[in-house]
Each structure stands twice: as C-alpha cells, then as structure tokens.
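In what follows, a structure is listed as structure tokens, so that the remarks can point back to it.
Only one protein chain is missing; all other protein chains are in place.
Our next item is chain A:
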Amino acid sequence: MALRPEAGRLLTPPGTRNPSGRTWGLEVLKSRGAGGCGVAGKGRGSGVSGPQVSRFRGPQPTKATRNPPGPVARALTAPPPRTCSTKAHWSAACPPRPRDATRDATRKWRAAGWAPGVAGVGGGGDMFTAGAESLLHQARDIRDEELKKFCSRVVNLLQKEELGPDAVDALQRLFLIVSATKYKRKLEDTCVHLLQTTLCSPKCPEQLQLLCASILREMSPRDDLSLSCDHVQSARQLSLVASVLLAQGDPKGEVRSVGQRVFKILESRQPEGPSPRHLLPVVSKITHLAPHTLHEDQTNQLSKRLVDWLRYASVQQGVAHTSGGFFSTPRARQPGPVTEVDGAVATDFFTVLSTGQHFTEDQWLNVQAFSMLRAWLLHSDPEGPSAPDADDRSELEGSTLSVLSAGSTAGRLLPPRERLREKAFEYCQRLAEQSTRRALRKGDSDLQKACLVEAVLVLDVLCRQDPSFLYRTLSCLKALHARLCGDPARVRTLLPVAQFFLNHGEAAAVDSEAILRHLLTRTPSEFFHSPMLAFELTCFCRDNLPLFGRNLDILKRSFPNLFKLLAWNSPPLTAEFVALLPSLVDADTAVEVLHALLDLPCLTAALDLQLRLSPATSERPLWDPSLKIPSCLEASRDPQFQGLLQHLLRATASGTTERLGPLHRLLQPLASCARVVQCAQAVPTLLEAFFSAVTRFADGALTKQLALLLLERSDSLFQVPQYEAHVHRVLSSRFLALCALHPSLVVELAKELLEFVGSVSGIQGRGAMLASVVWAIGEYLSVSWDRRCTVEQINRFFEALEAVLFEVTQSRPSAALPRCPPQVVTVLMTTLTKLASRSQDLIPRVSLFLSKMRTPAQSPAPSSTSCEEDAGAVRTRAAELLTLLKMPSVAQFVLTPSTEVSEPRYHRDANTALPLALRTVSRLVEKETGLLPG
C-alpha cells in the first residue's frame, strides 16, 4: 500500500525534514483529551450522518446509530502498517488506551491523517468512496469546541516565522472542515484574520496562499472580511485575493475595487513589474460579474493592449527557464522561430495554434488575450447588452469623442475598439487558415476544432457590431463550410457556421437554407450517437427558433431526424424537446409527429440495430454489447422489414404512416435494453407536451384524426416493460380532453367507438383507455351536444356497452385472468345509466342489471380484502344509480346536466340552484344506500 505523500515534503526537501514535523496532530489530540471533551466520542458511530445531523444533534447525541465496527473502523483502530518510520512513530506515540474520549478523537484524527489506510480497504469501486466518506464524516462531526482548539493551533502555526509543512497540513485539514459542510463553521476571528494576512504576506509560499484563499473562499460570503487588494503587489497574489473578494457577491462593491486595483497594475507597465498574465482572467471575470465597473478609458486602454498581445506577440520561441518564470529574456539567445501545429515554420503572426518548445511572456499573453477576446468584444460594445445606464452615458460619450478626436489628430489611427475588431478579424482568419494544417498531436487537433468554433463565434460578434465586416467574412465562411461538410471529424464546427448564416444570412443576401438543410438532414442520422453533438444540435434548434423564419419549415420537416437524437440520448434531451416540440408541430405534421412519438422506443431499438449492422466506426461498440440479437440481425435483411425500417429511420417527414406491427415484433429482443427503456420513460412527458401544443391550434378535422389515432394506436405499441400502461394513462386523459374540446367527436366517430368497445379482448392492458372512451360516450352521446345524435344510436351504444359489462362482470372464462378494474365497471354502469336516462325505454333493462350488480357476486368468493373493497365500491355505485333511475327526471338532470350548469347564475340563485338539487339527490341516495346490506 502506498503512503500518503507527507505534507512536509512539499516544501522542504526530503531528508531535511524536521523530525517532529508530523507530531503536531498528536499534541492537538492530547490537549483536546485533557480539555475534557467528554462527549466527543459519544454517538459517533460509523452510521451515515450528514452535516445537518451533526449540526442539529446537539442535545441528543446518542440518537446516531452505532454500527458494529466495519472494515473501515477496524482499519482505523488497527495499528498502521510499519512501512514508514513516521507511521511507527505515530502509533508508538499513541498507544491504545481504554475507550475514552481521547481515544475516539484520536481515531478520528488518525483517520483524517491516514485516510489512505482507510481508502485501501474497500478496493475496487469503493476505492475512493470509502476513504472519502469516512473523512467527510470526521470533518463534519467535529464540534465547535474541537474546532476552536484546532483554530488556535492553526493560529500558532501561522504566527511562526517559518511557515512549514505543519502549517500546510493544518490548512489542508481546515479547508476540509470548512468545505465539508454546507453550514457555517465558526472560526476564531484571529484565525480568519491570520488567514487573510498570510494570504497577503509577500513572502508566503504559493501553496499556503492557495490554501488560505480557498479556505476564505469556502467560507464566503462573509460579512466580516477585512481583506483588501490595495497593497498587494504580486500579480499571482492579487489574483488569489481577487478570487476571495469576487466570491463575496459584491455587497460592499468588492468587484469595483478589485477592478480598479487590477487596472492600476495593468496601467503601470513596468517592465519588471507583475506580469499581466495572471490578471487578465480577473479582468474577464470582473467584466462578466459587473460590466459597468470599468471606465471607458480603461476599456480603451485594455483594448489597445489586447491588440498588441493578439497581433504582435513574438514569433521567436522563448528560452527555457528553470525557475518557472516567463519574464522577458535577451533576444539573442532565442532558439528559433515558432512553428505551426504541423511542424512547419510559422508563416505569419503568433496565435494560440503556434507552438514551440518554450514561450515568451507576450506569447502567454496572446493565449490569454484570445481566450477572453469574445467576452471582451461583447463587453466593450456600447450597443451590446452591457450598455451603461443613461446617466453614465453622457460622460462616456464625451470620453469616446475625445478618444476619436485624439485618434484623428494622431494620424488616422482607428479608435481602440475598432482597431481591436480589425485585429480580431485578422486573428480569426489566421486561425481558419491554421486549422487546415494537419496537427501532429492529438491535443492540438482538438484545439484546432475549438479554435475554429471560437473564430466563427468571434466573427459573428464582429459582424453584429460592425456590418462592414460581413462581406469580408462571408467568403471565408463559405469556404470553411464547404471544407467542413466533407470532414466528419469536425462536424460540430458546422453549428457555429450555421448559426452565423442564420444571424447574417438576410443581411448578406445569402440563403441559409442549403446550410440548414445539410445540417438537419444529414448530421443527425450520421451522428445521433454522439452525446455532445446531439446536445449541441438540439440546443441550436431550440435557441434559434426565432431566427429560422421561413426556414422553419425545414426544421419542421426534419423532425424524424431530430427525434433520432432524442431517441438515443433521451435523458439529457427530454427537457430540450419539450421546449422544442411546440415549434415542430403544425396541422400538417401533427399526426405524423404523434405516430413518431409513440414509436420513439421502437426508433431507439431500430437505431441500435442500424449501428450493429453498419461497419464499426470506433473501437468500442456504441451499443450494449451484453445484449446479443443474432435473430434480429438475420431477420432484418428481409425485404419486408427493410421497407419498414427505412420508413422508421427516414430523415424527413414523409406525410405517410405505416403500420409498424411487424417491426415491433422484429425488434422485440431489443425492448429490454436500457436505452430503449429510458426512452420509453420519456415518452409520456413528450406526449403531454405534444398535446398541450396541438390543442392550441387543432380544428375539428385534426382533432378527429388525432382521436382516431389514439384509439388505433392504443393497442399497437412497442412492448417495452411498463411503457403501455404509462402511455395509456396519457392517451386516455388526452382522449377525454379532445372530446371535451369537440363534443361532437363521439357522434362522428360512433362507428369506430363501437368497434373499439366491441373488441375488449385485451381489457387488462387497456383498462384506462376503455374507461375514458366509455366515459366520453356517457358524457357526450346526447342531443344536447350534437343534434345528429339519435335514439337508435344511443340504443346501439347501450347494447354494446351492456355486452361489455356483462362480459367483464358475469362471465370470466378462467379465474386466472386478472379481474377487471372496478373503475371500468363503475364507469360502464354509470354510462349505461346515463344512456338509459336519455332513452327511457332502456331504464328497465339497466335497472335489472344494476340490481344484479348490487347483490354480492355469485362468482368465486373474493379472497383478499382489496377484492372485497373493490366489490363494495361497485355495489355502492350500483345502488346509487338504481336509486337515481327511480326518478327518471331527476336522473336526467343529474346525469345529463345542461350546459347552463356551468354558468354562475345557476349556483347563486337559491330556487333554481344546482346545490338545492344536489342536496335533494344526495339525501335520496344516502337514504337508499343506508339501507344496503353490508
């Protein structure tokens, strides 16, 4: 087992280490033990307890469960392996004692120090977790008084002349203690103060500064911080101090003060002064957090310097440094020119894609400058989103004017902002040129892609800010697009290019149609399996919806392709598609989209099959290799399936639908694969989004089509575990909603509905759907909703439903079949009663039936209590309905209320009021049910 690298070795070379270096922890423990923290060990089992538990535990420490010592605890208590003298020293110095507070605390601290010993125990998957888990617990369980002592220890260490490994070790622990809980840790004021002074102290080593800064940042926001960056000289130190101050959330204007200080240093321009390299990211962050803190002249000044760094960095390589600094060196000793990524000597100015063995300071600044360029351009643009407030503007305009006039007197120099744009443009063009080179290293080839994306994004910003760049940019981007189309490795860079043409196509009189068509029809079918591309492309579509304009049709027509992204990557993309769906659906595509959504899990399976059939593109399979489907692969070559597969995997909307039943059977072996199951779980959400969108514009004809589709598809779904039940729940509620929107649907679809209820063979799976269809019949099959409704129609429905009810209640072919859900039975009874109340000749028939239902079932005695409850509910409903039917006029009033019922008058007027009628009815019903047996 390897050892934890001793903290001491970080700063002092091995061998010169103070032999007492590691013993401070022990002293702390001793002092803590002597301090009599008797409760420290109590209730501190290895059971899981979080910060809140430890925080709120206070008076009831014994509540925490104490598990028997597991491997972790055993490892803690066991003497450490004697592979290291310091360890031996530790265990010798801390002999096992009877169980007491000190020992418990010792164990805790030893674990904190020797977590490696713990971490090794779990092995494999628990490799990190076991050690981390126990350390986190220990850090959280530390009580205030223990922490107080520890703080005083830290204070002592930080006050020493020489800050050694002890201090590092202590601060590492302090960081863990502060960061491990989300609640405030009370640190001694002196300790916090010392952390700040140490951070600002000029001779403090970097490691300690980083720790001080991270502890202070972890505690932030804090009200009592006295940290200030006014006197910090070193750039690196200032950067750290700034990180603490910027984490405060700007209650006291910290951001502004940091900004001013950073600019003061940047302005000083002393050749031997602090390097701006560490300060540029601070500037970037400040402009991001508080865009208005910089003055116009400061902005201009930085723009000027950015031009220098971007465009005029040295093209000679830097000299090797052993000290790690990168300050300017005598040019005479420079080892040669910088090279391109393919090894050729650089042909033009230095960019982030220029390489060499060593770099000069201005080359580092070039990297920094380009990294912050886009944000800076957006910030320094007065028309941009960061435009200052109106009162500041006059002042700013004044200074802009003065800059302009100064520029013109100084000999036709462009003002800094425009000059920066000009140089940024040149830089991006150079990057585009450099990205055609064949990189020697993998990292550089990745960087080329990222640079290309950034270059296009910067060009986009430039053209938005100054349209005069547009014509120069267009030729470059057209060439780039042509090049990228043939390069599958750089497919992701197509997105910013398409974005550019969407943004500027109109202004440049270039039709973005072809570009979008290529992007949306080819890319998803080829790269749906790349999670990042799928995410980016979906976001691209979603974010640019307002920009698509007349090209929106291309987007709509390519929904089958976009659904491939969704089908393969459903977890991260479901939310995006919920937002995107309303724009994809219109009256023409609605039916096809609904089919596609219902077939989404089948599409996932088909894509899986497609990948398995296509030649391997990567060394690792993109599908689940544990699932073997030889029969599927074999059968998919059948021409019958080929046509269906091609339809399912089509790139654009076809306007037709195919029955995919055979395909469902073919792909059945893939239905249990996790990706298909995940996709199936997303479908109900997407269906809800679809229907919310479609009901906004659907007319009668479309609604009828959709309702028919729901009936038809409810029994032809891909058989994924749980999928049918979840989809039925959505479809049934949406069917009712469609009927509520267009009540005449029931009359218009009478034939189909009769067919549907007539085919109840698969009632088990379709209970929810049947219930809502039957309910809709009862609600809307009435002259009051549609004049075309006839008595014959009502009678026909009555007979069909009566047969269904008989079938599900009286004749059960085998006891093994699941019972019909009581909801369906009660809905059937209610609907029959409703129909009878409208065609009163039927009343005797339904009354007879209901009275049969009221008596306890003759069929095999219900075995479980839930069955009994179900039967009870059915009987109660039968009794209620029977009572109602005794007074046909009341029954009609209650069961077929006129539309007026929803008017307010109906509820206010005491004489005609519905409440009155309801009270009467409920009295009647209650009286009758009270007489019921059981």
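By definition in this document, contacts are C-beta pairs under 8 Å (C-beta built on N, C-alpha and C of every residue); 3 or more make two chains touch, one makes a residue touch a chain; residues count from 1.
Everything below uses one rule, namely that contacts and distances are computed from a predicted model.
Choosing from "Proteasome subunit beta", "Adaptor related protein complex 5 subunit sigma 1", "Pyruvate dehydrogenase phosphatase regulatory subunit, mitochondrial" or "VPS33B late endosome and lysosome associated", the protein name stored in UniProt for the chain missing from the display reads "Adaptor related protein complex 5 subunit sigma 1". The hidden chain makes contact, of the residues A:L157, A:A213, A:L562 or A:C820, with A:A213.
The hidden chain makes contact, of the residues A:I265, A:M372, A:A707 or A:L738, with A:M372. Residue in contact with the omitted chain (choice from A:P488, A:P721 or A:P844): A:P721. From the options A:P467, A:P572 or A:P844, the residue with contact to the unseen chain in the full assembly is A:P572.
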